[in-house]
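One protein chain is absent from this view; the other protein chains keep their places.
For clarity, chains are labelled A, B and C in written order, and residue numbers in each chain start from 1.
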Amino acid sequence: MPQEVYSNFSIRKLSILDKDGKADEKLLPKLSPAQLKEIYTHMVLARTLDEKILKLQRQGRIGTYSPGLGQEAIPIGSAYATQKQDWSVQSFREHGMMIVRGVPLLNIMLYFGGDERNAKYPVDNILPNSVPVGSQTLHAAGIAMGIQYKQKDAVAIAYFGDGGTSEGDFHEALNFAGTLNLPCVFICQNNQWAISVPRKSQTHAETIAQKAIAYGIEGIQVDGNDVLAVYAATQEALARARTGKGPTLIECVTYRMGDHTTADDATRYRSPEEVQYWRERDPLLRMQKYLLAQGMLSPQLDEQIKNESTAKVEAAVLQYEQFPAPSVDDIFDYHYKQTPADLEAQKKELHAFLDTIKPLGNEGEK
Amino acid sequence: MPQEVYSNFSIRKLSILDKDGKADEKLLPKLSPAQLKEIYTHMVLARTLDEKILKLQRQGRIGTYSPGLGQEAIPIGSAYATQKQDWSVQSFREHGMMIVRGVPLLNIMLYFGGDERNAKYPVDNILPNSVPVGSQTLHAAGIAMGIQYKQKDAVAIAYFGDGGTSEGDFHEALNFAGTLNLPCVFICQNNQWAISVPRKSQTHAETIAQKAIAYGIEGIQVDGNDVLAVYAATQEALARARTGKGPTLIECVTYRMGDHTTADDATRYRSPEEVQYWRERDPLLRMQKYLLAQGMLSPQLDEQIKNESTAKVEAAVLQYEQFPAPSVDDIFDYHYKQTPADLEAQKKELHAFLDTIKPLGNEGEK
Amino acid sequence: MTKMNMVQALNSALMLEMESNKDVVVLGEDVGVDGGVFRVTEGLQSKYGKQRVIDTPLAESGIIGTSIGMAIYGLKPVAEVQFSGFIYPAFNQIVSHAARIRNRTRGKYASGIVVRTPCSGGVKALEHHSESTEAFFIHTPGLKVVMPASPYDAKGLLAAAIRDPDPVIFFEPLKLYRAYKEEVPEEAYTIPLGKAKVVQEGSDVTLIAWGSMVKTCQEALQLNAQNEKYSIELIDLRTLSPLDWPAVHKSVQKTGRCVIVQEAPKTLGLGAEIAARLAEEDLLSLKSPIVRVTGFDTMMPYFKLENYYIPSPERVLHGVKKAMQF
Partner (left out) sequence: MTKMNMVQALNSALMLEMESNKDVVVLGEDVGVDGGVFRVTEGLQSKYGKQRVIDTPLAESGIIGTSIGMAIYGLKPVAEVQFSGFIYPAFNQIVSHAARIRNRTRGKYASGIVVRTPCSGGVKALEHHSESTEAFFIHTPGLKVVMPASPYDAKGLLAAAIRDPDPVIFFEPLKLYRAYKEEVPEEAYTIPLGKAKVVQEGSDVTLIAWGSMVKTCQEALQLNAQNEKYSIELIDLRTLSPLDWPAVHKSVQKTGRCVIVQEAPKTLGLGAEIAARLAEEDLLSLKSPIVRVTGFDTMMPYFKLENYYIPSPERVLHGVKKAMQF
């Protein structure tokens, strides 16, 4: 059919550090050597924690775990660009963000230990793990509405996976953000898989970034295994949001190097070649190579960073394992500001029952 | 930030008849004079029915009504392009589609008369009015999955409004359709308003058509008050779907010339100037002018078409008003293939109660 | 004091709460310029501005999901879902998040949103516009559920819901919106959540209702006054979750008979929980079987037949007789 072209759109792509850790100098964000080392240190800590929790899980000392292995550049690069007043609204694979923003490792572990006390973080403006895929993006939009209403100098960041972009809530969040011009940044960890479903079975769009066009907002695709590109793109998007120029969708292309969770076996649905391809693009090694080449890191310092990480993680494990069991009252006491009478009665009834039997085990204390 | 342009996208626009009924000859679809007159006749009938139901509603002879006034070109142009085996999945403003596809006017009226018997259409492959905005788009996608599975030569068309594009289900439907390459056409009646909310408050995207980019599917914007453009675009999209080339999103730009429903008062939120602007772009007058200019229509024939329409509508009104009241059994008898015992018991109980009192009124028969 | 219908009373509550608390924001479909399709939010946008009275895109999950975010941020969002039959797209946000944020964060954050939504039938509306959906939310821990039955209660309960720290689903029986006017104070006041009201005292049988069924029961009381003249105690629950169990218990202890009137489908409507509690805790006080007068286990029929579905005063009285004549 003959036609008239009505509008044209384009999608940008950003990459700074290549897979061998060589930087495109003119794209480098302004970060001091100390800052660069700090970013790297966070990445090492996240990786160390990940590996440790995987071990604990295999030993039955912690529950089902969703590793962030191979994706560290995204939560860490983006969180490093935030300011204290910014909000981070996570999915369940952003432990690196929590590390950067000061959530104790203990809290991260308690979550996977099935302990509700995990999410009372001692630092502010970070929402807990959100399991129903995609749903948390709307909370970030809502927080951004609050920021906008109060005319505050803050931004809300939402994290989600490639799978998350298929849920209706993702659509509604981006549409609200575009329409209301919200100070919001949407960060997609496109790790190529949603459990066993590959990216191409999630959407027929060539990129996730182009979904921004549907909402008339900024969209960019970033090398998600390049912590500096993630940092730079987030920085730019935060600045845009902070100055009233609206939301951005950042697609970070990465790879889930581990299983979906410890309950999954990824060898059932993907090839070792694919995993190997991405192993060669490891975000941690890439940053390490860059820092070594720049002389900002020595093998000795690297060793020291790793040892310190291990020590921190081991200390957290100790804390975790010595953490007192929760009280059964905890089942009841946090649903309402003031617990209704009927619910108090149910708690009493449970206590009365427990008084008639021996304890069930060491999972809880009455 | 420096950047590399990754991908480019464009959105097409189509218009054939201008507001004065002058055609862009090279874009004209292949339609015989008889067909063109038939299309016009459908449009006149739809308009006549609309105006009649509005009157009945004001007289309390029918319930809340959602007029299609000014939007006739879309359901009629698109339905005229369908084949018998195609499926039409409507929202609640596609009476013109039902007319084209042979649903009796009586059924249309029964729906707005609060009578469940409306939706057992004597013709096939048309789903009933679907009130929860956006939700019906997924049914069209599902029907298209059925067509695909059975390798049939059919297409499913979904209708929805500009407001409907904000719902999560719209997103999921287009994403399923793109990903699974479904024989599906999505037709947006962008009538500029969702009750009192203007198009620009629905989404920050400049066009609805560009939302296709998010799903990697075809998107086109059409003058929705131009029945030939709607026909041509639908024809093209149906052919594409029928030959396995996937779904299309067609944005038809039109205007809701009436109130949202008879319960609404549009003067509360929009200007008479705006309404006047669009009145000058009336799809019916435009087609009339075109046919008159082409010599395919004479004032006498026009008069005759209008009289026949009025007669048809009046006959339907008579049928509607003489239609026997439904039985209270109808409340119970269609929920399951075989009504469960408890529900049968509830029906009996109602009868037993009704036996104790005089009838409530003439709304139903026991 | 002035005479107000329920729409005016609700509007007054919103006006006053927005006046006294800058953190109250209103959002939903058509709540701004149009003042809501029932005019409950009329005049709010012109008074408080577009930043506080927000016409959102047409997306219920979006409305509730962003409300949760705003509440976490510290605002007090009062969201409107245009009809309670359209609350389902937001069901995940309500059940998985609104009801749980406080528990999930051990009280660090809370999602004390108010969701206002018109409910129930009787006004000859289209499909999905006449639903009684309260049971879904009563079954969901972490929520409060309120349904006023009069203009006076509507204003006081809405103010209380807005001042409440927990998420409240606030059902407004649309049949009562303009059904009648009564004296309502112009100034702000609250009616405590969780407290039922004894509409009429009696000693033979307890009649329990909520929302528009309270008015239906009052009409049944009038019929009763002409004929059977049973001494009927009518209780309006007002808050459906948490239930004012002591009020129910006390009344049935006295009367020994209980008839529950509900417009929602019978199975697992709130009446089931009340009957179950009575069977658990008041069995020995019961002089006759519990009677439920309810909608049927079908969808609300289209309006031609809705008057056969919705309990009528006659049907209520039929139920009372059943309890009394046992």
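Rule of thumb we're sticking to: contacts are C-beta pairs under 8 Å (C-beta built on N, C-alpha and C of every residue); 3 or more make two chains touch, one makes a residue touch a chain.
Remember, it's a predicted structure, so these values are computed and weren't measured experimentally.
Trainee: For the chain that is not shown, enumerate the shown chains it touches in the whole assembly.
Mentor: Counting the whole assembly, the omitted chain is in touch with A, B, C.
Trainee: Given that one chain is not shown, which residue among B:Glu72, B:Asp86 or B:Glu116 touches it?
Mentor: Counting the whole complex, the residue in contact with the absent chain is B:Glu116.
Trainee: Which subunit B residues would touch the chain omitted from the figure, given the whole complex?
Mentor: 87, 89, 116-117, 119-121, 127-128, 130, 132, 135, 137-150, 156, 168-169, 172-173, 175-176, 179-180, 334-337, 340-343
Trainee: Residue by residue, what part of subunit A touches the chain that was omitted?
Mentor: Per the touch rule, subunit A residues meeting the hidden chain are 63-64, 112-116, 129, 131-135, 163-164, 166-169, 194-197, 201-203, 263-264, 268-269, 325-326, 328, 330-332, 335, 342-343, 346-347, 350, 353-354, 356-357, 360-361, 363-364, 366.
Trainee: Just the residue numbers, please: which parts of subunit C touch the chain that's not shown?
Mentor: The missing chain touches subunit C at positions 61, 85, 88-89, 91-92, 95-96, 99-100, 103-104, 127-128, 135-136, 138-142, 241, 243, 264-265, 267-276, 278-281, 283-284, 286, 288-292, 296-299.
Throughout what follows, only the chains that are shown with their structure count from here on.
Trainee: Measuring between mean CA coordinates, which chain is farthest from subunit A?
Mentor: So the farthest one, by centre of C-alpha atoms, is B.
Trainee: In whole angstrom, how far does the Cα centroid of subunit A sit from the Cα centroid of subunit B?
Mentor: 43
Trainee: Averaged over CA atoms, how far is the centre of subunit A from the centre of subunit C? Could you give it in whole Å?
Mentor: Here the centre of subunit C sits 40 Å away from the centre of subunit A.
Trainee: Would you pick out the residues of subunit B that each touch at least 2 other chains?
Mentor: 166-169, 201-203
Trainee: When you check subunit C against every other chain, which residues touch at least two of them?
Mentor: Within subunit C, residues 57, 59, 61-62, 89 contact more than one other chain.
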